[in-house]
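Only one protein chain is missing from this complex, and each of the others stays in its spot.
Each chain gets a letter, A and B, in the order it is written, and its residues are counted from 1.
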Amino acid sequence: MAKLPPLAQYALRLGDDALILGQRLSEWCGHAPALEIDLSLANIALDLVGQATHFLGLAGEIEAKGRDADALAFKRDVLDFSNCLLVEQPNGDFARTIARQFLFSHFQELQFGALTGSTDPRLAAIAAKAVKEVAYHARLASDWVARLGDGTDESRARMIAGLDWMWRFVDELFVLDAIETKLASQGIAVDKPALRAAWDARIDGVLAEATLSRPAPHRPVLGGREGHHSEHLGHLLSEMQFLQRAYPGATW
Amino acid sequence: MYTTDLSGKDKKKSEPTPLKQEDPKLLAAFEARVANDEFIEPKDWMPEAYRRTLVRQISQHAHSEIVGMLPEGNWITRAPSLRRKAILLAKVQDEGGHGLYLYAAAETLGTSRAEMIEALHSGKAKYSTIFNYPTLTWADIGAIGWLVDGAAIMNQVPLQRTSFGPYARAMVRVCKEESFHQRQGYEIMMALAGGSREQKRMAQDALARWWWPSLMMFGPPDDKSPNTEQSIRWRIKRETNDELRQKFVDVSVPQAEAIGLSIPDKKLKWNEARGHYDYGEIDWEEFYAVVRGEGSVAKERMQARVKAWEDGAWVRDAALVHAAKRTAAKIAAE
Partner (left out) sequence: MNNDWPLWEVFIRGKGGLSHRHAGSLHAADPAMALDHARDAYTRRMEGVSLWVVPSAQIVASDPAQAGPLFEPAEDKIYRHPTFYTIPDNVKHL
(Lines give C-alpha, C1' and ligand atoms only; values in the text may rest on other atoms or scores of the structure.)
Protein backbone atom coordinates (compact mmCIF):
# COMPACT_ATOMS: atom_id res chain seq x y z
CA MET A 1 0.00 0.00 0.00
CA ALA A 2 1.26 3.44 -0.87
CA LYS A 3 2.14 5.57 2.09
CA LEU A 4 -0.75 7.64 3.31
CA PRO A 5 -0.47 11.35 4.02
CA PRO A 6 0.31 11.83 7.74
CA LEU A 7 -3.13 13.13 8.64
CA ALA A 8 -4.80 10.21 6.88
CA GLN A 9 -2.45 7.84 8.66
CA TYR A 10 -3.45 9.37 11.98
CA ALA A 11 -7.17 9.06 11.28
CA LEU A 12 -6.54 5.50 10.16
CA ARG A 13 -4.93 4.62 13.48
CA LEU A 14 -7.85 6.05 15.41
CA GLY A 15 -10.25 4.18 13.16
CA ASP A 16 -8.35 0.89 13.30
CA ASP A 17 -8.30 0.94 17.11
CA ALA A 18 -12.07 1.33 17.19
CA LEU A 19 -12.70 -1.15 14.41
CA ILE A 20 -10.65 -3.99 15.83
CA LEU A 21 -11.98 -3.60 19.36
CA GLY A 22 -15.54 -3.33 18.06
CA GLN A 23 -14.99 -6.54 16.11
CA ARG A 24 -13.66 -8.29 19.18
CA LEU A 25 -16.56 -7.20 21.36
CA SER A 26 -19.09 -8.24 18.76
CA GLU A 27 -17.80 -11.80 19.17
CA TRP A 28 -19.48 -11.80 22.59
CA CYS A 29 -22.93 -11.20 21.18
CA GLY A 30 -25.20 -14.01 22.34
CA HIS A 31 -22.60 -15.52 24.67
CA ALA A 32 -22.22 -13.09 27.59
CA PRO A 33 -22.46 -14.10 31.27
CA ALA A 34 -25.91 -12.50 31.62
CA LEU A 35 -28.48 -11.19 29.21
CA GLU A 36 -28.04 -7.65 30.49
CA ILE A 37 -24.28 -7.81 30.01
CA ASP A 38 -24.84 -9.00 26.46
CA LEU A 39 -26.75 -5.81 25.76
CA SER A 40 -24.07 -3.63 27.36
CA LEU A 41 -21.24 -5.20 25.38
CA ALA A 42 -23.19 -4.85 22.15
CA ASN A 43 -23.76 -1.17 22.88
CA ILE A 44 -20.05 -0.61 23.36
CA ALA A 45 -19.29 -2.52 20.17
CA LEU A 46 -21.81 -0.43 18.26
CA ASP A 47 -20.23 2.79 19.50
CA LEU A 48 -16.84 1.54 18.36
CA VAL A 49 -18.03 0.45 14.92
CA GLY A 50 -19.55 3.91 14.57
CA GLN A 51 -16.28 5.60 15.52
CA ALA A 52 -14.40 3.38 13.09
CA THR A 53 -16.78 4.36 10.31
CA HIS A 54 -16.15 8.05 10.96
CA PHE A 55 -12.39 7.88 11.33
CA LEU A 56 -11.82 5.50 8.42
CA GLY A 57 -14.14 7.57 6.28
CA LEU A 58 -12.07 10.61 7.10
CA ALA A 59 -8.83 8.77 6.35
CA GLY A 60 -10.16 7.82 2.94
CA GLU A 61 -11.35 11.33 2.30
CA ILE A 62 -7.94 12.80 3.10
CA GLU A 63 -6.18 10.19 1.02
CA ALA A 64 -8.53 11.11 -1.85
CA LYS A 65 -7.96 7.96 -3.86
CA GLY A 66 -11.50 6.73 -3.82
CA ARG A 67 -11.23 4.44 -0.81
CA ASP A 68 -14.12 4.68 1.60
CA ALA A 69 -14.36 3.31 5.14
CA ASP A 70 -15.36 -0.14 3.89
CA ALA A 71 -12.48 -0.35 1.47
CA LEU A 72 -10.12 0.48 4.30
CA ALA A 73 -11.74 -1.94 6.73
CA PHE A 74 -12.12 -4.91 4.43
CA LYS A 75 -9.33 -4.67 1.89
CA ARG A 76 -6.14 -4.19 3.83
CA ASP A 77 -3.87 -6.89 5.16
CA VAL A 78 -2.10 -7.07 8.49
CA LEU A 79 0.89 -4.95 7.54
CA ASP A 80 -1.37 -2.04 6.65
CA PHE A 81 -3.43 -2.17 9.83
CA SER A 82 -2.25 0.35 12.38
CA ASN A 83 -4.28 -0.42 15.49
CA CYS A 84 -2.53 -0.88 18.81
CA LEU A 85 -1.84 -4.44 19.93
CA LEU A 86 -4.07 -4.16 22.98
CA VAL A 87 -7.33 -4.06 21.04
CA GLU A 88 -6.60 -7.11 18.92
CA GLN A 89 -6.06 -9.38 21.92
CA PRO A 90 -8.60 -12.21 21.98
CA ASN A 91 -11.55 -11.88 24.35
CA GLY A 92 -10.47 -14.66 26.70
CA ASP A 93 -12.81 -14.89 29.65
CA PHE A 94 -15.00 -12.02 30.78
CA ALA A 95 -12.28 -10.71 33.12
CA ARG A 96 -9.78 -10.48 30.29
CA THR A 97 -12.29 -8.69 28.10
CA ILE A 98 -12.99 -6.25 30.93
CA ALA A 99 -9.28 -5.70 31.54
CA ARG A 100 -8.76 -4.80 27.88
CA GLN A 101 -11.77 -2.49 27.91
CA PHE A 102 -10.77 -0.85 31.16
CA LEU A 103 -7.23 -0.05 30.05
CA PHE A 104 -8.26 1.06 26.59
CA SER A 105 -11.42 3.05 27.34
CA HIS A 106 -9.67 5.23 29.89
CA PHE A 107 -6.98 5.90 27.32
CA GLN A 108 -9.59 6.62 24.68
CA GLU A 109 -11.51 8.97 26.92
CA LEU A 110 -8.41 11.03 27.68
CA GLN A 111 -7.34 10.94 24.05
CA PHE A 112 -10.69 12.06 22.67
CA GLY A 113 -11.01 14.68 25.40
CA ALA A 114 -7.77 16.20 24.10
CA LEU A 115 -8.70 15.64 20.46
CA THR A 116 -11.81 17.80 20.80
CA GLY A 117 -9.32 20.69 20.84
CA SER A 118 -7.64 19.56 17.62
CA THR A 119 -6.97 22.26 15.05
CA ASP A 120 -8.48 19.89 12.51
CA PRO A 121 -12.22 20.48 12.84
CA ARG A 122 -13.14 17.08 11.39
CA LEU A 123 -11.13 15.19 13.99
CA ALA A 124 -12.44 17.49 16.71
CA ALA A 125 -16.03 16.85 15.67
CA ILE A 126 -15.69 13.05 15.70
CA ALA A 127 -13.90 13.23 19.05
CA ALA A 128 -16.59 15.42 20.57
CA LYS A 129 -19.20 12.76 19.83
CA ALA A 130 -17.00 9.82 20.73
CA VAL A 131 -15.73 11.16 24.04
CA LYS A 132 -19.17 10.78 25.59
CA GLU A 133 -19.46 7.22 24.37
CA VAL A 134 -16.10 6.14 25.72
CA ALA A 135 -16.64 7.90 29.05
CA TYR A 136 -19.49 5.45 29.58
CA HIS A 137 -17.35 2.52 28.47
CA ALA A 138 -14.60 3.52 30.87
CA ARG A 139 -16.97 3.78 33.80
CA LEU A 140 -18.75 0.54 33.04
CA ALA A 141 -15.45 -1.32 32.70
CA SER A 142 -14.12 0.26 35.91
CA ASP A 143 -17.17 -0.89 37.85
CA TRP A 144 -16.61 -4.41 36.61
CA VAL A 145 -12.92 -4.34 37.55
CA ALA A 146 -14.00 -3.44 41.07
CA ARG A 147 -16.69 -6.14 41.18
CA LEU A 148 -14.44 -8.87 39.89
CA GLY A 149 -11.35 -7.76 41.80
CA ASP A 150 -13.24 -7.55 45.05
CA GLY A 151 -15.70 -10.36 44.41
CA THR A 152 -15.02 -14.07 44.89
CA ASP A 153 -11.59 -15.72 45.05
CA GLU A 154 -12.15 -17.02 41.55
CA SER A 155 -13.16 -13.68 40.07
CA ARG A 156 -10.22 -12.02 41.76
CA ALA A 157 -7.77 -14.53 40.34
CA ARG A 158 -9.29 -14.13 36.88
CA MET A 159 -9.23 -10.33 37.06
CA ILE A 160 -5.57 -10.39 38.06
CA ALA A 161 -4.79 -12.78 35.22
CA GLY A 162 -6.73 -10.62 32.76
CA LEU A 163 -4.87 -7.45 33.69
CA ASP A 164 -1.62 -9.33 33.62
CA TRP A 165 -2.30 -10.55 30.09
CA MET A 166 -3.03 -7.07 28.79
CA TRP A 167 -0.48 -5.05 30.70
CA ARG A 168 2.44 -5.52 28.27
CA PHE A 169 0.48 -3.63 25.59
CA VAL A 170 -0.17 -0.51 27.67
CA ASP A 171 2.98 1.43 26.86
CA GLU A 172 2.24 1.30 23.17
CA LEU A 173 -0.86 3.40 23.74
CA PHE A 174 1.25 6.38 24.73
CA VAL A 175 3.97 6.20 22.07
CA LEU A 176 4.29 9.22 19.81
CA ASP A 177 6.15 8.33 16.62
CA ALA A 178 7.56 10.77 14.09
CA ILE A 179 4.28 11.15 12.22
CA GLU A 180 2.26 11.96 15.30
CA THR A 181 4.96 14.14 16.84
CA LYS A 182 4.77 16.40 13.83
CA LEU A 183 0.97 16.45 13.84
CA ALA A 184 0.93 17.09 17.58
CA SER A 185 3.26 20.06 17.16
CA GLN A 186 0.70 21.51 14.75
CA GLY A 187 -2.07 21.02 17.27
CA ILE A 188 -3.73 18.37 15.12
CA ALA A 189 -2.87 15.15 16.95
CA VAL A 190 -2.95 14.44 20.65
CA ASP A 191 0.26 14.58 22.65
CA LYS A 192 -0.23 11.09 24.05
CA PRO A 193 2.71 10.96 26.47
CA ALA A 194 1.13 13.94 28.20
CA LEU A 195 -1.93 11.82 28.99
CA ARG A 196 0.00 9.15 30.85
CA ALA A 197 -0.07 10.71 34.31
CA ALA A 198 -3.82 11.20 34.22
CA TRP A 199 -4.30 7.68 32.92
CA ASP A 200 -2.10 6.23 35.66
CA ALA A 201 -4.08 8.07 38.30
CA ARG A 202 -7.39 6.77 36.96
CA ILE A 203 -6.17 3.21 36.69
CA ASP A 204 -4.61 3.25 40.14
CA GLY A 205 -7.79 4.67 41.63
CA VAL A 206 -9.93 1.89 40.25
CA LEU A 207 -7.40 -0.80 41.12
CA ALA A 208 -7.37 0.46 44.70
CA GLU A 209 -11.13 0.24 44.80
CA ALA A 210 -10.86 -3.29 43.43
CA THR A 211 -8.28 -4.11 46.12
CA LEU A 212 -5.85 -4.99 43.33
CA SER A 213 -2.37 -3.81 42.59
CA ARG A 214 -0.75 -3.07 39.29
CA PRO A 215 0.59 -6.02 37.35
CA ALA A 216 4.34 -6.46 37.41
CA PRO A 217 6.13 -4.24 34.91
CA HIS A 218 6.69 -5.87 31.56
CA ARG A 219 8.93 -4.94 28.71
CA PRO A 220 6.65 -3.00 26.34
CA VAL A 221 5.45 -4.92 23.31
CA LEU A 222 5.23 -2.52 20.38
CA GLY A 223 4.73 -2.57 16.65
CA GLY A 224 1.01 -2.23 15.96
CA ARG A 225 1.25 1.29 14.57
CA GLU A 226 3.78 0.07 11.99
CA GLY A 227 1.77 -2.98 11.04
CA HIS A 228 3.72 -5.44 13.13
CA HIS A 229 0.96 -7.18 15.01
CA SER A 230 0.34 -10.22 17.16
CA GLU A 231 -0.59 -13.49 15.49
CA HIS A 232 -4.20 -12.83 16.43
CA LEU A 233 -4.89 -10.03 14.00
CA GLY A 234 -4.53 -12.13 10.87
CA HIS A 235 -7.22 -14.51 12.07
CA LEU A 236 -9.49 -11.66 13.04
CA LEU A 237 -9.10 -10.16 9.57
CA SER A 238 -9.61 -13.42 7.74
CA GLU A 239 -12.98 -13.71 9.44
CA MET A 240 -13.99 -10.08 9.17
CA GLN A 241 -12.95 -9.71 5.55
CA PHE A 242 -14.14 -13.08 4.28
CA LEU A 243 -17.03 -11.94 2.09
CA GLN A 244 -15.22 -8.96 0.62
CA ARG A 245 -12.27 -11.20 -0.23
CA ALA A 246 -14.30 -14.10 -1.58
CA TYR A 247 -16.45 -11.94 -3.83
CA PRO A 248 -14.29 -9.05 -5.03
CA GLY A 249 -16.24 -6.15 -6.43
CA ALA A 250 -19.62 -7.25 -5.11
CA THR A 251 -21.87 -4.78 -3.35
CA TRP A 252 -23.82 -5.81 -0.30
CA MET B 1 -39.90 -12.43 17.65
CA TYR B 2 -40.91 -15.91 17.55
CA THR B 3 -43.55 -17.72 19.37
CA THR B 4 -44.29 -20.94 17.70
CA ASP B 5 -47.23 -22.98 18.83
CA LEU B 6 -45.47 -26.24 19.51
CA SER B 7 -48.50 -28.11 20.64
CA GLY B 8 -50.20 -30.80 18.67
CA LYS B 9 -50.25 -34.44 17.90
CA ASP B 10 -46.74 -35.23 18.96
CA LYS B 11 -47.67 -35.19 22.62
CA LYS B 12 -46.97 -38.71 23.73
CA LYS B 13 -46.22 -37.56 27.24
CA SER B 14 -48.79 -34.81 26.89
CA GLU B 15 -49.73 -33.36 30.23
CA PRO B 16 -53.29 -34.45 30.82
CA THR B 17 -53.57 -31.08 32.56
CA PRO B 18 -55.24 -32.25 35.76
CA LEU B 19 -56.99 -28.98 36.32
CA LYS B 20 -57.51 -28.20 39.90
CA GLN B 21 -61.08 -27.33 40.73
CA GLU B 22 -61.29 -23.56 40.45
CA ASP B 23 -63.81 -21.53 42.39
CA PRO B 24 -66.66 -21.21 39.85
CA LYS B 25 -67.51 -17.67 40.92
CA LEU B 26 -63.97 -16.42 40.59
CA LEU B 27 -63.60 -18.28 37.34
CA ALA B 28 -66.76 -16.76 35.90
CA ALA B 29 -65.66 -13.26 36.95
CA PHE B 30 -62.26 -13.86 35.37
CA GLU B 31 -63.73 -15.12 32.09
CA ALA B 32 -66.04 -12.13 32.00
CA ARG B 33 -63.17 -9.69 32.47
CA VAL B 34 -61.17 -11.31 29.70
CA ALA B 35 -64.19 -11.42 27.40
CA ASN B 36 -64.70 -7.75 28.16
CA ASP B 37 -61.18 -7.01 26.80
CA GLU B 38 -59.87 -6.09 30.23
CA PHE B 39 -56.26 -6.76 31.13
CA ILE B 40 -55.25 -9.25 33.79
CA GLU B 41 -52.39 -8.11 36.02
CA PRO B 42 -49.94 -10.34 37.92
CA LYS B 43 -51.57 -10.07 41.31
CA ASP B 44 -55.11 -10.51 40.02
CA TRP B 45 -56.80 -13.83 40.58
CA MET B 46 -56.35 -16.14 37.61
CA PRO B 47 -57.08 -19.80 36.97
CA GLU B 48 -54.11 -22.09 37.39
CA ALA B 49 -54.35 -23.26 33.77
CA TYR B 50 -54.12 -19.65 32.58
CA ARG B 51 -51.03 -19.02 34.67
CA ARG B 52 -49.42 -22.23 33.51
CA THR B 53 -50.20 -21.61 29.86
CA LEU B 54 -48.81 -18.11 30.09
CA VAL B 55 -45.59 -19.12 31.79
CA ARG B 56 -45.10 -21.77 29.14
CA GLN B 57 -45.87 -19.47 26.24
CA ILE B 58 -43.99 -16.40 27.47
CA SER B 59 -40.91 -18.29 28.58
CA GLN B 60 -40.89 -20.23 25.32
CA HIS B 61 -41.10 -16.90 23.54
CA ALA B 62 -38.21 -15.54 25.64
CA HIS B 63 -36.09 -18.65 25.01
CA SER B 64 -36.72 -18.27 21.30
CA GLU B 65 -35.36 -14.73 21.40
CA ILE B 66 -32.21 -15.82 23.19
CA VAL B 67 -31.55 -18.91 21.12
CA GLY B 68 -32.48 -16.80 18.10
CA MET B 69 -29.44 -14.62 18.74
CA LEU B 70 -27.19 -17.52 17.75
CA PRO B 71 -27.93 -18.16 14.06
CA GLU B 72 -27.71 -14.47 13.23
CA GLY B 73 -24.88 -13.83 15.67
CA ASN B 74 -23.00 -16.37 13.58
CA TRP B 75 -22.59 -13.68 10.90
CA ILE B 76 -21.89 -10.50 12.89
CA THR B 77 -18.15 -10.91 12.69
CA ARG B 78 -18.38 -11.62 8.95
CA ALA B 79 -20.84 -8.93 7.91
CA PRO B 80 -19.69 -7.55 4.55
CA SER B 81 -19.68 -3.83 5.35
CA LEU B 82 -19.49 -1.61 8.39
CA ARG B 83 -23.09 -0.57 7.88
CA ARG B 84 -24.28 -4.16 7.70
CA LYS B 85 -22.20 -5.04 10.74
CA ALA B 86 -23.75 -2.28 12.84
CA ILE B 87 -27.28 -3.12 11.68
CA LEU B 88 -26.90 -6.82 12.38
CA LEU B 89 -25.31 -6.26 15.77
CA ALA B 90 -28.09 -3.86 16.73
CA LYS B 91 -30.68 -6.33 15.56
CA VAL B 92 -29.28 -9.30 17.42
CA GLN B 93 -28.90 -7.10 20.47
CA ASP B 94 -32.58 -6.24 20.12
CA GLU B 95 -33.42 -9.94 20.26
CA GLY B 96 -31.54 -10.09 23.54
CA GLY B 97 -33.53 -7.13 24.80
CA HIS B 98 -36.75 -8.80 23.76
CA GLY B 99 -35.75 -11.92 25.63
CA LEU B 100 -35.16 -9.74 28.66
CA TYR B 101 -38.59 -8.06 28.44
CA LEU B 102 -40.28 -11.42 28.03
CA TYR B 103 -38.45 -13.15 30.86
CA ALA B 104 -39.45 -10.21 33.04
CA ALA B 105 -43.09 -10.57 31.99
CA ALA B 106 -43.02 -14.27 32.85
CA GLU B 107 -41.30 -13.55 36.16
CA THR B 108 -44.32 -11.54 37.29
CA LEU B 109 -46.13 -14.89 37.36
CA GLY B 110 -43.79 -16.21 39.99
CA THR B 111 -41.21 -18.15 37.99
CA SER B 112 -37.62 -16.92 38.22
CA ARG B 113 -35.43 -16.36 35.21
CA ALA B 114 -32.95 -18.92 36.53
CA GLU B 115 -35.72 -21.52 36.71
CA MET B 116 -36.78 -20.79 33.16
CA ILE B 117 -33.22 -20.99 31.90
CA GLU B 118 -32.72 -24.28 33.72
CA ALA B 119 -35.84 -25.58 31.99
CA LEU B 120 -34.43 -24.53 28.63
CA HIS B 121 -31.09 -26.17 29.24
CA SER B 122 -32.59 -29.40 30.52
CA GLY B 123 -34.74 -29.64 27.40
CA LYS B 124 -37.94 -29.31 29.38
CA ALA B 125 -38.77 -25.97 27.81
CA LYS B 126 -39.01 -25.51 24.07
CA TYR B 127 -38.12 -22.68 21.76
CA SER B 128 -39.08 -21.86 18.22
CA THR B 129 -38.08 -24.62 15.82
CA ILE B 130 -36.80 -22.12 13.29
CA PHE B 131 -33.52 -21.59 15.15
CA ASN B 132 -32.47 -25.17 14.74
CA TYR B 133 -31.62 -24.50 11.11
CA PRO B 134 -28.12 -23.33 10.21
CA THR B 135 -27.09 -19.99 8.68
CA LEU B 136 -24.81 -21.05 5.82
CA THR B 137 -24.29 -17.88 3.86
CA TRP B 138 -24.76 -14.15 4.26
CA ALA B 139 -28.05 -14.47 2.40
CA ASP B 140 -29.43 -16.40 5.33
CA ILE B 141 -29.25 -13.19 7.33
CA GLY B 142 -31.40 -11.56 4.70
CA ALA B 143 -33.83 -14.45 4.58
CA ILE B 144 -34.17 -14.57 8.36
CA GLY B 145 -34.90 -10.87 8.59
CA TRP B 146 -37.35 -10.95 5.75
CA LEU B 147 -39.17 -14.24 6.35
CA VAL B 148 -38.56 -15.27 9.93
CA ASP B 149 -39.02 -11.80 11.36
CA GLY B 150 -41.89 -11.28 8.97
CA ALA B 151 -43.63 -14.38 10.28
CA ALA B 152 -42.79 -13.40 13.83
CA ILE B 153 -44.23 -9.93 13.43
CA MET B 154 -47.43 -11.41 12.13
CA ASN B 155 -47.60 -13.66 15.17
CA GLN B 156 -46.76 -10.88 17.53
CA VAL B 157 -48.76 -7.87 16.47
CA PRO B 158 -52.01 -9.35 17.82
CA LEU B 159 -50.27 -10.18 21.09
CA GLN B 160 -50.00 -6.48 21.89
CA ARG B 161 -53.64 -6.82 22.93
CA THR B 162 -53.24 -10.11 24.73
CA SER B 163 -55.10 -10.39 28.02
CA PHE B 164 -52.10 -10.55 30.35
CA GLY B 165 -50.90 -6.98 30.96
CA PRO B 166 -47.15 -7.55 31.35
CA TYR B 167 -47.06 -9.74 28.23
CA ALA B 168 -49.06 -7.21 26.22
CA ARG B 169 -46.81 -4.36 27.33
CA ALA B 170 -43.67 -6.33 26.52
CA MET B 171 -45.09 -7.06 23.09
CA VAL B 172 -45.82 -3.39 22.43
CA ARG B 173 -42.16 -2.63 23.00
CA VAL B 174 -41.01 -5.66 21.02
CA CYS B 175 -43.19 -4.82 18.03
CA LYS B 176 -42.07 -1.22 18.01
CA GLU B 177 -38.42 -2.21 18.06
CA GLU B 178 -38.80 -4.97 15.57
CA SER B 179 -40.22 -2.83 12.84
CA PHE B 180 -36.77 -2.36 11.30
CA HIS B 181 -35.80 -6.02 11.47
CA GLN B 182 -37.83 -7.22 8.56
CA ARG B 183 -36.91 -4.25 6.39
CA GLN B 184 -33.18 -4.73 6.91
CA GLY B 185 -33.54 -8.39 5.94
CA TYR B 186 -35.44 -7.59 2.79
CA GLU B 187 -32.87 -4.95 1.92
CA ILE B 188 -30.10 -7.55 2.16
CA MET B 189 -32.08 -9.87 -0.14
CA MET B 190 -32.68 -7.02 -2.55
CA ALA B 191 -28.97 -6.25 -2.76
CA LEU B 192 -28.14 -9.91 -3.34
CA ALA B 193 -30.91 -10.56 -5.83
CA GLY B 194 -29.73 -7.57 -7.82
CA GLY B 195 -26.06 -8.47 -7.47
CA SER B 196 -23.66 -10.88 -9.12
CA ARG B 197 -24.64 -14.35 -10.27
CA GLU B 198 -23.07 -15.79 -7.13
CA GLN B 199 -24.98 -13.42 -4.91
CA LYS B 200 -28.23 -14.18 -6.63
CA ARG B 201 -27.61 -17.88 -6.17
CA MET B 202 -27.01 -17.29 -2.47
CA ALA B 203 -30.28 -15.39 -2.16
CA GLN B 204 -32.31 -18.00 -4.01
CA ASP B 205 -30.76 -20.80 -2.01
CA ALA B 206 -31.52 -19.05 1.26
CA LEU B 207 -35.14 -18.49 0.26
CA ALA B 208 -35.42 -22.15 -0.71
CA ARG B 209 -34.16 -23.28 2.69
CA TRP B 210 -36.04 -20.80 4.89
CA TRP B 211 -39.42 -20.74 3.18
CA TRP B 212 -40.93 -23.91 4.58
CA PRO B 213 -39.51 -23.56 8.09
CA SER B 214 -40.96 -20.05 8.13
CA LEU B 215 -44.41 -21.40 7.32
CA MET B 216 -43.98 -23.90 10.15
CA MET B 217 -43.41 -21.02 12.55
CA PHE B 218 -47.15 -20.49 12.71
CA GLY B 219 -47.52 -23.85 14.38
CA PRO B 220 -49.52 -26.96 13.53
CA PRO B 221 -52.70 -26.74 11.45
CA ASP B 222 -55.72 -25.58 13.40
CA ASP B 223 -57.30 -29.03 13.59
CA LYS B 224 -54.14 -30.34 15.27
CA SER B 225 -53.68 -27.46 17.68
CA PRO B 226 -55.77 -28.33 20.72
CA ASN B 227 -54.86 -25.20 22.64
CA THR B 228 -56.10 -22.81 20.06
CA GLU B 229 -59.69 -22.48 21.18
CA GLN B 230 -58.99 -21.82 24.83
CA SER B 231 -56.03 -19.61 24.01
CA ILE B 232 -58.14 -17.48 21.74
CA ARG B 233 -60.83 -17.17 24.37
CA TRP B 234 -58.20 -16.01 26.84
CA ARG B 235 -56.68 -13.66 24.29
CA ILE B 236 -53.34 -15.39 24.72
CA LYS B 237 -53.63 -15.97 21.05
CA ARG B 238 -55.72 -13.77 18.77
CA GLU B 239 -55.80 -15.49 15.41
CA THR B 240 -55.50 -19.13 14.49
CA ASN B 241 -52.32 -20.68 13.12
CA ASP B 242 -53.77 -21.24 9.67
CA GLU B 243 -55.20 -17.73 9.40
CA LEU B 244 -51.86 -16.19 10.17
CA ARG B 245 -50.01 -18.58 7.89
CA GLN B 246 -52.27 -17.69 4.98
CA LYS B 247 -51.75 -14.01 5.63
CA PHE B 248 -48.00 -14.55 5.58
CA VAL B 249 -48.07 -16.43 2.30
CA ASP B 250 -50.26 -13.76 0.73
CA VAL B 251 -47.91 -10.90 1.58
CA SER B 252 -44.66 -12.76 0.94
CA VAL B 253 -45.32 -13.96 -2.60
CA PRO B 254 -45.37 -10.49 -4.17
CA GLN B 255 -42.32 -9.51 -2.11
CA ALA B 256 -40.37 -12.40 -3.60
CA GLU B 257 -41.60 -11.57 -7.09
CA ALA B 258 -40.56 -7.93 -6.69
CA ILE B 259 -36.90 -8.95 -6.42
CA GLY B 260 -37.05 -11.79 -8.89
CA LEU B 261 -36.74 -14.70 -6.47
CA SER B 262 -38.90 -17.78 -6.69
CA ILE B 263 -40.65 -19.45 -3.81
CA PRO B 264 -39.91 -23.19 -3.72
CA ASP B 265 -43.50 -24.40 -3.98
CA LYS B 266 -44.85 -25.81 -7.23
CA LYS B 267 -48.40 -25.73 -5.91
CA LEU B 268 -48.29 -22.05 -5.10
CA LYS B 269 -51.07 -20.41 -7.10
CA TRP B 270 -53.40 -17.45 -6.73
CA ASN B 271 -56.93 -18.64 -6.01
CA GLU B 272 -59.31 -16.04 -7.32
CA ALA B 273 -62.34 -17.53 -5.58
CA ARG B 274 -60.70 -17.59 -2.15
CA GLY B 275 -58.85 -14.34 -2.66
CA HIS B 276 -55.75 -16.06 -1.34
CA TYR B 277 -52.76 -18.02 -2.55
CA ASP B 278 -53.08 -21.78 -2.43
CA TYR B 279 -49.87 -23.41 -1.28
CA GLY B 280 -48.42 -26.87 -1.04
CA GLU B 281 -48.41 -29.35 1.79
CA ILE B 282 -46.16 -28.59 4.73
CA ASP B 283 -43.91 -31.40 5.91
CA TRP B 284 -45.29 -31.74 9.41
CA GLU B 285 -43.17 -34.76 10.09
CA GLU B 286 -40.15 -32.48 9.84
CA PHE B 287 -41.79 -29.93 12.10
CA TYR B 288 -42.43 -32.44 14.87
CA ALA B 289 -38.96 -33.86 14.49
CA VAL B 290 -37.50 -30.40 15.01
CA VAL B 291 -39.80 -29.84 17.99
CA ARG B 292 -38.43 -33.08 19.43
CA GLY B 293 -34.96 -31.58 19.21
CA GLU B 294 -33.88 -33.23 15.98
CA GLY B 295 -33.23 -30.02 14.08
CA SER B 296 -29.89 -30.17 12.32
CA VAL B 297 -28.13 -27.73 14.64
CA ALA B 298 -30.23 -28.17 17.80
CA LYS B 299 -27.29 -29.66 19.64
CA GLU B 300 -25.00 -26.78 18.68
CA ARG B 301 -27.59 -24.22 19.77
CA MET B 302 -28.09 -25.75 23.17
CA GLN B 303 -24.40 -26.32 23.65
CA ALA B 304 -23.76 -22.62 23.00
CA ARG B 305 -26.46 -21.52 25.45
CA VAL B 306 -25.33 -23.86 28.18
CA LYS B 307 -21.70 -22.89 27.70
CA ALA B 308 -22.46 -19.17 27.94
CA TRP B 309 -24.50 -19.76 31.09
CA GLU B 310 -21.94 -21.98 32.77
CA ASP B 311 -18.97 -19.86 31.73
CA GLY B 312 -20.78 -16.85 33.14
CA ALA B 313 -21.60 -18.38 36.51
CA TRP B 314 -18.48 -17.09 38.22
CA VAL B 315 -19.21 -13.57 36.94
CA ARG B 316 -22.77 -13.59 38.25
CA ASP B 317 -21.63 -15.01 41.58
CA ALA B 318 -18.81 -12.49 41.92
CA ALA B 319 -21.18 -9.58 41.38
CA LEU B 320 -23.48 -10.83 44.14
CA VAL B 321 -20.60 -11.37 46.53
CA HIS B 322 -19.21 -7.93 45.75
CA ALA B 323 -22.61 -6.32 46.31
CA ALA B 324 -22.94 -8.08 49.66
CA LYS B 325 -19.47 -6.86 50.69
CA ARG B 326 -20.37 -3.31 49.75
CA THR B 327 -23.63 -3.42 51.64
CA ALA B 328 -21.90 -4.84 54.71
CA ALA B 329 -19.22 -2.15 54.54
CA LYS B 330 -21.84 0.53 54.24
CA ILE B 331 -23.75 -0.75 57.24
CA ALA B 332 -20.55 -1.01 59.25
CA ALA B 333 -19.71 2.59 58.40
CA GLU B 334 -23.07 3.89 59.59
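Simple rule for what comes next: a residue touches a chain if its C-beta (ideal position, glycine included) is under 8 Å from a C-beta of that chain, and two chains touch if they have at least 3 such contacts.
Just so we're clear, the structure is a prediction, and the values are computed from it rather than from any experiment.
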| item | value |
| --- | --- |
| Listed residues B:A35, B:I232 or B:A313, member touching the removed chain | B:A313 |
| Option touching the unshown chain, where B:E177, B:D222 or B:E300 are the choices | B:E177 |
| From B:W75, B:Y101 or B:Y186, residue that would touch the chain that is not displayed | B:Y101 |
| Those residues of chain A which, in the complete complex, touch the missing chain | 34-36, 39-40, 43, 136, 140, 143, 147 |
| Touch list for chain B against the chain that is not drawn | 41, 43-45, 90, 93-94, 97, 100-101, 104, 107, 112-114, 118, 169-170, 173, 177, 313, 316-317, 319-320, 322-323, 326 |
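Rule of thumb we're sticking to: only the chains that are shown with their structure count from here on.
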| item | value |
| --- | --- |
| Length of the line joining the C-alpha centres of chain A and chain B, rounded to whole Å | 36 |
| Footprint of chain A on chain B - complex, ascending | 66, 69-70, 73, 76-86, 89-90, 92-93, 96-97, 99-100, 103, 138, 188, 191-192, 195-196, 198-199, 304, 307-308, 311-319, 321-323, 325 |
| Touching residues (chain side chain A, partner chain B) in the complex | 19, 23, 26-27, 29-39, 42-43, 45-46, 49-50, 52-53, 56, 69-70, 73-74, 93-94, 146-148, 150-152, 154-155, 158, 239-240, 242-244, 247, 249-252 |
